[in-house]
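Removed from the display is one protein chain of the complex; every other protein chain stays in position.
Just so it is clear, A, B, C and D label the chains in written order, and each chain counts residues from 1 on its own.
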Amino acid sequence: MAKGALRQLLPSRSGKLTTGLVIVIGITLFAIIAPFFTQNPRSSQNPAMLPPGADHLLGTTSLGYDVFAQLAEGARSSLLVGVTAGAIAIVLSIIFGIVAGYVGGWTDAGLRLVTNIMLVIPAIPLQIVVASYLQKRSLVLVAVILGVLGWAGGAVVLRSMALSLRTRDYVSAAKVAGEKTWRIILVEIMPNLLPLLAAQFLFAVILAILNEAGLSYLGLGPNNSITWGTILNDAQGGSALTRGAWWWFVPPGVLIALFGCGMSLINFAIDEIINPKLRSAPQAAKRVRKAGGDVVVNAEQEPEKVNA
Amino acid sequence: MTFFLRRIAFYAVTLWAAVSLNFLIPRLLPGDPVSIMLARLQRNGTISPAMERSVRVLLGSSGDTSMFQDYLDYWGRLFRGDLGVSVTRFPTPVADLIGGALPWTVGLIGVSTVIAFVIGIGLGAWAGWKRGTWVDAIIPSTTLLQSLPYFWLALLFVFLFAVSWGIFPIIGGYDVFNFNGPELSWAFVGSVIRHATLPGLTIVVSSVGGWLLGMRNMMVATLSEDYVTTAEAKGLRPRRVFMTYATRNAVIPSLTGFGVSLGFVVSGSLIMERVFSYPGLGKLMIDAVGNNDYSLMQGTFLIITLAVLAALFIMDLVQGLIDPRTRHHG
Amino acid sequence: MTSEAVLTARNVSITYEVNPPVHAVKDVSLTLYRGEILGLAGESGCGKTTLAYGLNRLLKPPAVLRSGEVTFHDESGTDIDVVALSKEALRTFRWDKVSMVFQGAMNSLNPVISIRSQLHDVLITHRPQMRAQERDERAAELLTLVGVDPARLDSFAHELSGGMRQRVMIAMALALHPQVMIMDEPTTALDVVVQRGILREIMRLREQLGFAVIFITHDLPLLLEISDRIAVMLQGEIVELDEAKNIYERPQHPYTQKLLGSFPSLLGERGDFIRTGATS
Amino acid sequence: MSASQVPVGGTGVLEVKNLVKDFTVRSGWKRSKLRAVNEVSFTLEPGKTIALVGESGSGKSTVARMIAQLETPTTGEIHLDGRAIARHGDALARYRHAVQMVFQDPFASLNPYHTVGHHLERPLKIHGVAKGDDLEPAVHALLERVNLTPGEVFAAKRPHEMSGGQRQRVAIARALAPGARFLVADEPVSMLDVSIRLGVLNLLARLQREENLGVLYITHDLATARHFSDEILVMYRGNVVERGPSDEVILNPQHDYTKTLLAAAPEPSRHGKLRDEVRAELAGNA
Partner (left out) sequence: GGGDEPSDNNTADAGNTAAAGGATDRELVIWAGSQTPIAPNFNPYSPSVLHLANGGIYETLFAYNKLKDVPPTPMLATDFTWNDDGTELDVTIRDGVKWNDGEDFTADDVVYSFTNDTAKPDFLKDATADGNTVKFAFNEAAFANEFQVLGSTYIVPEHVFSKQGDLTKWANDTDPVGTGPYLLATASDAAYTATANPDYWGGEPKVEKLRYLGIDANQSAEDLLRSGQIDWTTMFVPEPDALVDGSGGAIGYLNTPIDPTVLYTCANADLGCTGSQTDVAVRQALSAAIGRGELNEKAWVGLAKEISPTFALLGRDDKWIADGMPKAIDQEADAAKAGEILEAAGYTKGADGFYAKDGKPVTLTLTSVDGWTDYNNAAKLIEEQAKAAGINLSASTVSWNEFSDARQSGNFELIMGGVVGTSIADPFQIYHDWFGGESTQPVGTQLESGEWNFSRYSNADVDAAILAAAATNDEDAKKAAYATIQENIVRDLPYIPLVVNATQTFFNTKDYTGWPTEDDMFMFPPSWQGPSSGVILSKLAGK
């Protein structure tokens, strides 16, 4: 993809995008770098239940684990779960959505049936059942479960997009030029769905991280790993709140929320790419106000006139 | 195949597949349910062979019938409306357990979902209407709410509102200390509302952001539609433009999502119900899964599936009401 | 046709405050006479729609009316300074004095409420004293006027053909007996036969009701056929404004000349079209 | 693919025989059949242009799409060089080699994600016209053929960086790339600005002459149809209601519908007439 197209697609300096990127990149860096500098998150050699202090930035747990170190390790695992699950979900929704939409006919009918069933069968109980079915749940396995059970919504959207794209002239033109079907899907259709796919991916990542936390709360999270979810589960099991150990209970939740928030903000910016109407209006209103036009942006139009 | 038949076929096939999956899933769970049940019983001392036999009978898998035969029996019983008897809550029939839990779930989660939807749509419409003003500045913060793990929020709320400040009760769907079960009185209704406040608040807080954002974006997009400009050019009052021209059109895409989320009301709340010991269906389901209670599991799954399908169906209809374009085409 | 002005715009400049700013309308002055059809021609993006919006103060951000005056000369003799109108006054002014048929007229109807309610909306807002029955009668009358069966009042937009939607929009624009009607490419999306029907309708109504029309299109042959005067716009400026006949016969500006040459005549010459390979 | 398989500059014709296309349309719970094209036949010869005119929805595009094999005819046949056309495999590729299409909307028919170069390379590659190192010069040559000079500059551009006219030129170049002998042009200029329409049409005319192309020119603009084509077919509700040499059809229309169409077409020389007609009508009524 050449720069021109990208630049055209990126909304000009958006506060939301910047904030979102800062949060997400920040947390990602934290996940990548921090574990090298923190102490072993599984070392119980510290005093238990220490409040935050110089030695332990975010205090310690009831077993003497360093909360900060756990958060860093948890960030790694949670992001891994999120990204893996998101990737799986997106690939599946591409297969079930785009292929169904583009190929049509019986392929479509079959793929759609599967999609509908996945939609109707609630994901959470199914996750619980599958999670309790699999006795040794590694991090990756949990991610796979979340991914495999979380693609249906995206597939529906992608299918309708593909349905409309397949009638686009440039797809017809590619057909007339003699392109093969798979190439049309991959080269002609997919790139145009990139912003949408990106948005769906981000959404799937957040969802997977939240769901992992939920599963962990129910004791169905990954067996042998530290994730934000398992930290929360431990904190809950250790009555962190009633014992006043907010430093144990609050940060994982806040991190999840922050990360989700960052992703949503980026998603927001992508939305504005997909839908130019979103891009122009609000920013335009701000710009006009800056330019000195006293415009109130709603149906009650203020005089647009500016001192000549 | 006409469109009508196709729709029916969609519901029928989906239902069939979902119900069959419901049959299959519990059977895939690890562990022999009889021995697990017996292990639980042994906690209370030794058990007689007669008791062991009766557990086997109760759990339905005498071991000699084929899976396919079980499957046929399962459908047979479903058609007779027989969902079986729960083992963990023996001897309560599954239908009774579900019947007892459903009103609470629908009442709390359903109402909260509706409230969240209405608030989200309302605020979203307003934010879209006032796009580009200070209102837009608060939009990003709602994404934070949206991403909160909701059990975390629930625990925090309980800690603050119930335990620390004692404003709201800690457990139950009603005052379990003063009422011996549901009754028809104002006091009881008041108690129900008081007990629903905190869980309801959790749901509303953590889900309102999603609706708000979606609606706000749709609103912004709709406001640049020609018919809205036309409405303004027609000199209509802003209220009218806002309601009938902008909001009504912008809300349509959210409706399908709302339908689906209404369908998931039944299952979406399991964690919440556990935190608040709320007498709902979601918790029943987790318990069933945790205890290999086949009948209860199948029963709750069935209800959830039916609820989702019903919600989709109703939304098909509602959409027809709100959006005349779909009246003929579904 | 009188030479009494109904709308005057002086030195109107409109800018889109984007990066970099787009000066869509540059210092345009224009007078619309009572009862005339003024054609506004020019290629895509030259600022026609922007100007039309500016005249009715419908500009939305990022568009800003940088300077200029728009004055409406009411039948009653009072002049209305459109730019200075307060919010509420502007609202009552709109549609009552100046109505519009939009470029995307196909999409100008609200898809979720019936034609009847959309017509009623106008009447309820601007003629609050009207009784329900009167409104119904008026709505039916309007549809009849534009050649649509009043039975269609309870239809929804999607149930009407493109031509019918366009007619309904015209009916709506006529609802309050406006003195000026701005029509922004009202027939572009329609096929020629339907287009012809609608144009005929507009001409007839103009004759009957005497409103002035600003007719915007890039279809110069069409304008030449129907307008009294034509303004040719190029990059935000009006480069030529004259009687239709003069424009056709003696175009002054090179751009106008080029535009005219772009249309091979149906019955006559090829214009600038070269088909040396023709073998017929 | 070797040149021997491809009768470049072949002399065969593209023959359309009794094409019929039915669509099933849904309204409410009911489904009905809509005959979009009914028994349309014509023969496209190299070097000749046939114009297909008619109001919106008369089935013009459907005919074009059937010829481009984007739609399968319900009944009827299409013959190339005397043989029924193939729908699969190599034979289809050979057909595509000979018959290409230019779409109405130049923005929609070019993928916003790909450069102009990409759009032209692909058909060259697929049809074995050029390979490897030859590709780039071939692309540039094509661009220059359609007056997009210098070729290097335009090859690097993306659709949105060009004007409508330029985009449509790219679309034409793409259609020419495989070495097509027949071109189906579905309203190739109706989405373009008035001032540039003529340029594109002139280009098409020039190429047609140079390459001895057979062109099916679809339009609702009777004026250009007349001046651009040798023969005009007037379509009305799926049927060809009138056909003949272009001047004949325009200047001496026989069928009522052709007359209506002609009367509806804007004609600057008739200015003021409509007003007068209306006035007369009103006066007559009064």
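Assorted remarks:
To be clear about the criterion, contacts are C-beta pairs under 8 Å (C-beta built on N, C-alpha and C of every residue); 3 or more make two chains touch, one makes a residue touch a chain.
Given the structure is predicted, the values throughout are model-derived calculations rather than measurements.
Within the entire complex, contacts from the absent chain reach the displayed chains A, B. Contact with the chain that does not appear here is found for just one residue of B:V87, B:L123, B:V228 or B:V308, B:V87. If you put the hidden chain back, the residue from A:S43, A:S160 or A:T181 that touches it is A:S43. Listed residues A:L220, A:A257 or A:I274: the one in touch with the omitted chain is A:L220.
Although one chain is hidden here, its contacts on chain B can still be listed: residues 29-32, 35-52, 54-55, 58, 86-92, 97, 100-101, 155, 158, 162-163, 166, 170-174, 176-177, 179-182, 273-277, 279, 283-284, 287, 290-292. For chain A, the residues in touch with the chain missing from this view are 42-44, 48, 62-64, 132, 135-136, 219-220, 223-224, 234, 236-239, 242-243.
Simple rule for what comes next: only the chains that are shown with their structure count from here on.
We define each chain's centre as the mean of its Cα atoms; on that basis chain B and chain C are separated by 52 Å.
Chain geometry summary: the mean Cα position of chain A and that of chain B are 23 Å apart. Residues of chain D found to touch two or more other chains are absent.
Multi-chain contact residues of chain C (touching two or more other chains) are listed as 58, 60-61, 90-91. On the side of chain C, the complex with chain D involves touching residues 43-44, 190-196, 199-200, 203-204, 207-208, 218-222, 224-227, 244-245, 248, 258-268, 270-280.
Note for the complex: chain C touches chain B at residues 56, 58, 60-61, 90-96, 99-100, 102-105, 107-114, 117, 121-122, 125-126, 156, 158-159, 169, 172.
For chain D in complex with chain A, the residues that touch the partner chain are 65, 68-70, 92-93, 96-97, 100-101, 103-105, 108-115, 122-123, 126-127, 158, 160-161, 171, 174-175, 177-178.
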